[in-house]
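Missing here is one protein chain; the remaining ones are kept as they sit in the complex.
And now, chain A:
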Amino acid sequence: MSNDSTTSSGLNNRRSTVNRLSAEKVTLAYDQRVIAEQLSVEIPDNSFTVIVGPNACGKSTLLRALSRMLKPSEGRVLLDGQVIQSMPAKKVARTLGLLPQSSIAPDGITVADLVGRGRYPHQGILRQWSTEDERVVQESMAQTGVAELADRYVDELSGGQRQRVWIAMALAQQTPLLLLDEPTTYLDIQHQIDVLDLCAELHEEQGRTLVAVLHDLNHAARYATHLIALKNGRIIAEGAPNDIVTAELVEEVFGLRCQVIDDPETGTPLVVPAARKARTEARVAATEAS
């Protein structure tokens, strides 16, 4: 499975023998509710991996396991060859960053202060704010285009600006791996594209490995270099979007009849759902046949 993914992903010709982040036969469960069993995933180094799938397929759960927010009840998640739970927390935090869905901006905090909190894993009680911290914070704000907002309060910002600030905070952590849980939720289309462009930039220009959970299949197909399609806690297909996104796959994973055409802008697959009438007729035909 991992061999397929590294060869099919165009940017990964180097084919490292072992990827930095992987899950080995993990069983993921909340209380007694099992979300995924015996799931193995490789995140190709230097890829922009996007996990897609229907609601409740376990994509956010998988991301939580990869970022050690959820301890697998069986199996293990490996980061640089070590079981992630057994590593010192700050060491993990210097290698792997996470932008979770739920984050709370403290009352009355400024943009620069919030971004500065991303430096926590690099600091200690006697090393609270080095010149390096200062430089990285400035750089992170510049990269995400929030430098001019540095002294503004986070509560005053729009949703799109706020998401950029949180991404800047994750960048200030300076991790080679960055995991994003639905970074475009609650944003309008312009800001969705804005955030995805920023992700693509971080991936292409800085060579960071990105893993994102996205809802929009077309966004995923356009931006991902490596796509993982998940259903009921199992991987249905993975690889470069051009290789794996077909009408059959979409029907299998999402249960939606559709056409897959070439995106006129980028040439990546574009999923066009079938008209309601066509889908209803197909369903009637299917029930009659059975």
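The criterion applied here is as follows: a contact is a pair of C-beta atoms (placed from the backbone, for glycine too) under 8 Å apart; a residue touches a chain by one contact, two chains touch by 3 or more; residues count from 1.
Just so it is clear, contacts and distances are computed from a predicted model.
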Notebook entry, point to check: UniProt protein name for the omitted subunit, picking from "Phosphonate-transporting ATPase", "Glutamyl-tRNA(Gln) amidotransferase subunit A", "Aldehyde dehydrogenase family protein" or "Iron chelate uptake ABC transporter family permease subunit"?
Noted result: "Iron chelate uptake ABC transporter family permease subunit"
Item checked: Touch criterion as defined above, residue of A:P121, A:P183 or A:P269 at the omitted chain -> A:P121
Next item on the list: Check the options A:S86, A:T131, A:Q190 or A:T287 and report the residue that touches the missing chain.
Entry: A:T131
Note to self: For the chain left out of this view, which of A:V77, A:L98 or A:V136 touches it?
What the structure shows: A:L98
Check: Mind pulling the chain A residues that touch the left-out chain?
Finding: 31, 67-69, 89-94, 97-110, 112-113, 117-118, 120-121, 123, 125-131, 134, 151, 170, 173
